[in-house]
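Complex shown without one protein chain; remaining protein chains in place.
Chain IDs A, B, C, D and E follow the sequence of writing; residue 1 opens each chain.
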């Protein structure tokens, strides 16, 4: 069990159920989630001691978000309260060839108006082992760029391992803006995680021979990409998930990791999707757990992929699975037989 | 049947069901509503030809709001599309001594960023009979003050009768700000509607001897208030609803109107509340309908109060009742016997 | 425990939940019920052996209705299957001063197209003790008048006690039509049950000094009415429920019975209504149970009123209460304390 | 944008959710739909000005159906109100090898008792471009045959293009009856749409080498069928959808069109089905949109098939998709990736 | 139509809906089921006269279970009432590679504390044709072993055919315990049904070359297993279902039967799973129905497999299908086309 800190935005997520379109719904399911919060919950599920750092408004809906992650055992004592609003995103679940849709309503959220005085990073990082952030947080606002920079540097000062999930969001910034901010941050990063879009948009590196829309993946291109990433930024580990998008209902899912010697290409899973939001976060948290629990890249990538394959079968942003469930799937039992 | 225009904000409303508190809810009921939209729907229900003017974002959730009022027969062809977001409000239904709570998340909405070029008021008001607005719209932003001023003047130029529901919202502006904006607008207003708080905060006039929190109402104070209002602003009609707040579940409800000669104090209704949001709007639309259909102040105030009493029994912001239902209640049948 | 037969229509009932109006509902709760089916279920709950006789279409929705009453222990082996459709009624639950609404869609139902050959009444009534019908069945169609006449006569031939609930339905026939059919049937009836509207419309007799819409009840008028009924038709017992309609949410409820000597006016109950449909049927079945289990008119009317008071608190047409629950209320415990 | 009129029945649809069988359901989802109403809504979604012509009862459930289509922007001002009832159909969603079931309860509906005086077709068709009807409407009753004949002739007189979806319903009439009525109407039809069953039952023409139950499709047989249709009735365009029924959960879906020169066989889609009711109507409306917006048969058939493939993923009878969504799928993106 | 008796436990089943995990659910769907109750309901659906024998507590939740099976036409008059509690099981529906989970809470249930005096087997079996039990009942407790022994012997004395479904439950007993109890009971059994795990754990016999977790089935191994079973215990018929577990969402499903001459290997079905609990029971009841209605092993195994394939598409433990639905699927129509 390690002590982990993640920092970022947690949003209210509102979604029609039963594959209804937005304009058919009389009610919306409500959960709360966000890249770094999702990682926090996963790592708490895996038995780690996790702090999630964010800022939320003082009203009752801010309380809801706190309760939601506190229920899963994440420490919420460093969450600042104040600001204008909680970010919201609306999710329409797709099916078959109809894609899922996300409508973001996250501008002006409390975390994007964060002040440096909201957090005491020396206290937050004291005695901790690992810090995780994503490319979403600095994309939110100028203030959030500042707070991310401070956090990353402070984490390094306190001797934490730092991981990043690149997580490009085109609604929040352009590739140029992203690269201006993110590339300088890479010097503080030990472990870099991303998917096929992120490396290109956030760091300007691209796999060869891949066409995401057509759902094709060429593993050699990805290998060269990971090598480029590692070589350029001197990461200890790089990993990416490999999604084969067949439809909104079916995906292939695997992962690739590299730590300077070997490439580790995981088992592939053919998935019937219940809810794919948060899959990348579950991959990141699985990879982190693999590294901190066993320090074994093969274990880490297989754990990451099995964990995130399971995420696709779970409603909401959080990947509510245990280590034993992930390891059972890694061990080969994907038969789905009833466990009595 | 008259041709009516109303203008203002329509918000998404999210509320837990079955009296759950916000942090107990796994889903939120979703409807759409707002002061002027609610009046538009009521008047369409009563058989009038109604246009609702607003601005909504271009995305799917803007579409939802359009569909929601279009379903009720309101003409939506003058709704501008654009801007950042749709305003949201969260409603927690209270019960007994636990009050309902509203958390607003309406800043930065499309209507608050409205441009003068979004609407062609000459076209909107051409051939129309009545324009209704409320004190909420100018409270939203500087731009919305401008658009309200233009709308009111244009309505008058086109010969429409103008009504206002004062509707003070303390989260949006101070009494001083409200009075600075609203008092000058009163010269264009023919019919003025409000409740016991609005007159004081928006126009600086106060009933005597009333204590809202304690639920007491002194009718003489209200009579003098209405007289003051009419005398000062030369309204043709003034009307206010009189709520006796016993608890979140039970209220007394009546109304008072004045048109220069007599005071018309309506029948009182003892109400078991299903949903009291929109009650004031249903009172306003009932009063407007009474005036434009019969030009009879007694009828208008009795219709307004019966209509809005019924509103308390209907979920959502809209008062989904017909003229015949309101008139049946006015005629004395509040027995609630099953109508087979 | 006695052997009872009831005969009539069972309909599908569709209703919006949470006090929604019809045009707000995305789904309808579905139950099945009807005057005589409701009596059958109540008597089965009270421990009697009950057969319900009707005709239902052969398709799956006819099966649903059969399952629904079979679940409650009613014998369904004499239900004929065939005909065009199952009758439907749509119920909008009212609240406070907004009345509940029923939209009937029962024309052309299987039971209204019933054939004499559908039932073997000698077999149905063999060894049975009691037959109950209502004024609804003959109101459905000419065929259903015939079948009712045959049933009543056959029941008498087999020595059964016969009870009727007059149950006038203005959508089905006029008072004149009702009286032409029902008055001749009264010679076969032993026990006559009705409410304040039925006696007037079905048998042409009226209580004095009552105004249903205003919710006033004059007990002396009802006493004279029951006496007129008994004297004219030589019933062994007559009983009526007395409803004081305060609103759709609150009613007063009591009953009056007469068997030639004394008038028995029951205790009154002040009721918060959950679902008042089927209240009359629960009164009838309570009265029948009282008579057949104790042959005591005072017990019968108190049981009938307590049982039907409880019905108002139970969703659906059926009065799902036990004898011990009814007797606990009769015994004075209406405190509603939690029973642990 | 064109001006379109469709005419036919709109029914209430009641269905258990979550794949429950009828007799497991405590509530039914309720939507409204019907062949021509579904086409009206699709064309309104695509930006056309659409009038839907029908007859509905005056009560609240008739209002519900009006609201339901009005919400989607369809003009409902020519809907006649009167008659006995709204048609109902009960839908049990199947899954895997368990087929969906429809129980119709549509006899005696208002539209089947329609009177010629209910509609003023000169007014309805004045200034309009296109009229669409289906083989369902004349199958309802003798009166509806008459009204269909009048409508088709009047549409032609006013210079509208006329399209038909043959839509055979075996519960409503025999092939012989269908052919007696429908064949003479074909002289007024410009565009003829159907699926593999319709051509045989309604017009007496059959594809070769196909076995619907076994899910096999022979494209050559269909080509010869379309040619026969066009040659015999001198249609400008003929089109049919080609469904490969693998199970209630999975279907293959493509389409074929012919306009005298080339055969256009669309792309095939492998579909995970959410709700396949209304797929034919979404095909028809897609084909109509393709013709009136681009006058290009290839575009029309590809648009029709992509639109109707998407329909299978949408709950209810209506195909709630936009032109841009359909064109994105036509353009090759069926990957179902989340659209953020 | 035959007269059948089944005996065993019926439990309350509580499950989150929409694939939620236990800790995401605010409510649980509730149904009732259990191996022998499920068989009883299936056989009643197929038109047989069925008695289900069990013991349930006297409180309201015991009543619920009685109502639940009585609704389906099963005779419940021999159910003893008393004891401490109703057994409960919690079911989490899996999806894709996430398995379903069952948490049992069945210890101390009324049926496990059954007394010999609770049942009068001479009365229960009088005039009956068939008795069915499973390996679950004797696994519950020492008392239930006794009652099972008595029941089986009494059934034989009364000349009933006896069938068993071996149904090993590892949470209830060890293979050794199971074999000690079950093997001696086999002398009373005519028809033996099981799946691939049961034969090994309950009777100590194992198919060759199979690996359940990996989802592979070798038909020859199963054939030799059935032969061993028949030869050793002199059963008239032996049958087993063959499940190919691809994932929690997809399974292959077939069956094998043997009666001394030929092996009957049924058609295979590829199933999209809605709810697989109770599949084994639906196989058993289908096999029993096949034998008692046609006395034809081929028909019986094909009926059993088609029936239980359909079960996978139906929510709950019960297989709510009719003979005609099963036979339609046996006849080859698995196309899932809508049945209108």
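Throughout what follows, a contact is a pair of C-beta atoms (placed from the backbone, for glycine too) under 8 Å apart; a residue touches a chain by one contact, two chains touch by 3 or more.
The structure displayed is predicted, hence computed values, not measured ones.
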Of the residues listed, E:2, E:48, E:85 or E:312, which one is in contact with the missing chain? E:85
Options E:3, E:78, E:101 or E:143, residue touching the unrepresented chain: E:101
Among C:271, C:288 or C:301, exactly one should touch the missing chain; which is it? C:271
Need a quick check: the contact residues on chain B for the chain that isn't drawn. 18-21, 23-24, 94-102, 104, 169-171, 212-215, 245-251, 276-277
In the full complex, which bits of chain A touch the chain not displayed? Write them out. 67-68, 70-73
Interface residues of chain E toward the undisplayed chain are 14, 17, 21-23, 25-30, 59-61, 63-64, 67, 84-86, 88, 90, 92, 101, 103, 105, 107-108
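Criterion: only the chains that are shown with their structure count from here on.
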Tally the contacting C-beta pairs at the A-E interface and at the B-D interface, and name the larger one. A-E
I'd like to verify one number: the distance from the centre of chain B to the centre of chain D, where each centre is the average of its C-alpha atoms, in whole angstrom. 42
Gap in Å, rounded to a whole number, between the CA centres of chain E and chain D: 44
Got the chain B residues that touch at least 2 other chains? 17, 26, 67
